[in-house]
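Quick one: structure below, then a few questions.
As you look at this complex, bear in mind that one protein chain is not there, while each of the others sits in place.
Per-chain numbering from 1; labels A and B assigned in written order.
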Amino acid sequence: MTATVVAPTPTQIPSGNAFARVFRAVRANRKATVGAILLLIFILIALFPGVIAHDSPSADNYTPKLGFTTAHLLGTNTFGQDLWAQVIYGTGSMLQIAFIVGAATTAIAVLIGVAAAYLGGLWDGSLSVLTDVLLVIPLFPLLIVIAGYAHGDSIWVMIISITVTSWSYTARQLRAQALTLRNRDFLEAARVRGERKLYVIVVEIIPTMTSLIVASFLTNALYAILFSSGLQFIGLGNPNQVSWGTTLYWAQSEAALQTGMPWWALAPGICIALLGTAFALLNYAFDEIGNPALRPVRKARKVGRARG
Amino acid sequence: MTELLKTDNLTKHFKIGNTLSRHTLHAVDEVSFTIGEREIVALAGESGSGKSTIARLLARIYKPTAGTITFGGQSVAGMRSRRAQLKYSAEVPMVFQDPFASINPVFRVSHGMLRSLKLHRTDLNAAQRQAEAERVFDIVGLKPDMLERFPYELSGGQRQRVGFAQALAMKPRLIIADEPVSMLDVSIRIGLLNLMAKLRDEEGVSILYITHDIASARYVADRLIVMYAGHIAEAGPIEDVLTAPKHPYTQLLLSAVPDPKAPLAEVTDRGEPPKVIDPTPGCRFRWRCPLAIDTCSTVTPPLTELAARHEVACHVAQSGAEVKAFV
Partner (left out) sequence: MADQILEVCGLSVDYVLDRGNVRAVDDVSFTLDHGEFLGIVGESGCGKSTLLFAVAQLLAPPAQVTDGSVTFRGNNLVGLTDKQLSAVRWKDMSVVMQSAMNALNPVKSIGAQFKDVLQAHGKPSKQEVHARSAEVMRMVGIDPVHLRSYPHQLSGGMRQRSMIAMAMLFTPDLVIMDEPTSALDVVAQRALMLQIKELQQQYGFAVIFVTHDMSLVSHFSDRLMVMYAGQIDELGRTRAVFDHPRHPYTRGLLDAFPSIRGPKAALRGIPGNPPDLGSPPPGCRFNPRCQHAVDKCFETEPALFGIDGSLVRCLRVADGSINQ
């Protein structure tokens, strides 16, 4: 019998469905709350940009090179565009990339990683070779090559190229975890009662990996933000699109920092950092929620004898 | 006693090592035994004896390297169709050792049971399945409202009862219980052992009880099979084997069981499990046996009946000499 020193099991049975439990977990954890609020703010900005920024980002008939004014909160750039509007309207495409790439990358990784682990044999061999090849190729240079070649006007070029190059790392992780689960008794029990292999993979294995899958989604979303803004910054995105990366691109090419318009570069940069932080905080928080050993430790006050 | 399951020279070898040095691990070698209806047969042995492998062979998780398994008169290896396989897994379900790993933690406790019912009792509709789940929970001593709980809310003993309930839901004829109480607290074990006896007496289910704890085997089982290094050393009615053990290994095992009422037997055997990789013919117990003779090194002793339904695989015992080792 294993008698490791574990904290006693809880009596409070969490009520409500999964959403209620997640909500409570987020509220209880400081990192999660901050991250969630930040993310929520950005989502609201992306959904209702017109409410917050009264100007159109592409309208370039304003006086250029203005500093902070009441009409233009962050001033204007050399083309006479309102910077506040640029930053606000750029949120949408960035979030779009983050969520779609995050979800797609994770979905592909789950499929390939878990299938490889559970099916084993030739399946594992071939899927692992595929994963390893993509893993070994340096991501960012590969991205540059693909994006440069598939220079497209659509944001989907960016999304697809990042997805295609990012799934391999997560697939490896998920395969490793699925391998440790493969011999768990409850999976054997499922096979013994006559379940088919596909059922076991989808219904029995994957739900037990939710915390790793959620963490992967958050990580991949974070990297999508960084990679896409990086690509856009070096000019491989669509320069006419309104997004933080392209704003940075134009700021760079117009030497904004040197010519007295620092907020042209700083504003989108800070936004990228804040959104990335939101995802990172949520990631840490989910780790802590899933693994109590990682939670911050509180010191106990010395308790006297309760009885005489 | 009607014969329910019969194995004939059941053998399972595993290939180990890499391409440069391949060896064969003999997990189970030429094991023949029968299980009748309404009978609890205990399969006892140390780790490495092959008892868990036999469980998995009977549950069709492994395919035998040689030998046959016959259930209800039909060959198990011959069951190719999905229907036949499903029928077998319903009639011969398995209960696992680790109560914390044998139930999927993500779903409610009813999940496995309802899935089993859906797969095997296709004549029932949803409401009937629910009713059946509650009925089976009642038999194993769990309250029906526990169906809606999650595994982490249940204790180890309760989880093992869920395991038995899942097996029972499929209307089994033989339950393979792989060390079902080893990981439970002592005061909880008796409850589950009593449940197993109840299943035999009231539900008419046979149980193959795999364990390394001879005392618990004595408490519930009708017959005992002692395994050593992949072979059967001794088999017979449990009281006969325990009061008059004929194989030196059985005697060693019995002397090592801690018993506060008996004086301490100063057994000098180190307890080293045997290596069953590329074995040579001969008795695999000979290195630890104080009674070993020349034949033991060259001829593998066959399982022979020496008393009423009491079989032993030992040259010394078969020669008629009295076997008194480790006593």
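One rule holds in what follows: a residue touches a chain if its C-beta (ideal position, glycine included) is under 8 Å from a C-beta of that chain, and two chains touch if they have at least 3 such contacts.
All of these numbers come straight from a predicted model, not from anything done at the bench.
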item: Selected residue (touches chain absent from view) among B:Leu20, B:Ala127 or B:Val186; value: B:Val186
item: Which residue of B:Leu5, B:Val76, B:Leu253 or B:Ala317 touches the chain not shown here; value: B:Leu253
item: Among B:Phe33, B:Phe164 or B:Tyr219, residue touching the chain not depicted; value: B:Tyr219
item: Residues in subunit B touching the chain absent from view; value: 46-47, 155-157, 185-191, 193-194, 212-216, 218-219, 242, 252-262, 264-273
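Here is the rule we go by: only the chains that are shown with their structure count from here on.
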item: In the complex, subunit A residues that touch subunit B; value: 1-2, 9, 13, 184-186, 188-195, 204, 207-208, 210
item: Parts of subunit B lying in touch with subunit A, wherever the complex brings them together; value: 59-61, 85-86, 89-90, 93-94, 96-98, 101-107, 112, 115-116, 119-120, 149-150, 152-153, 163, 166, 170, 182-185
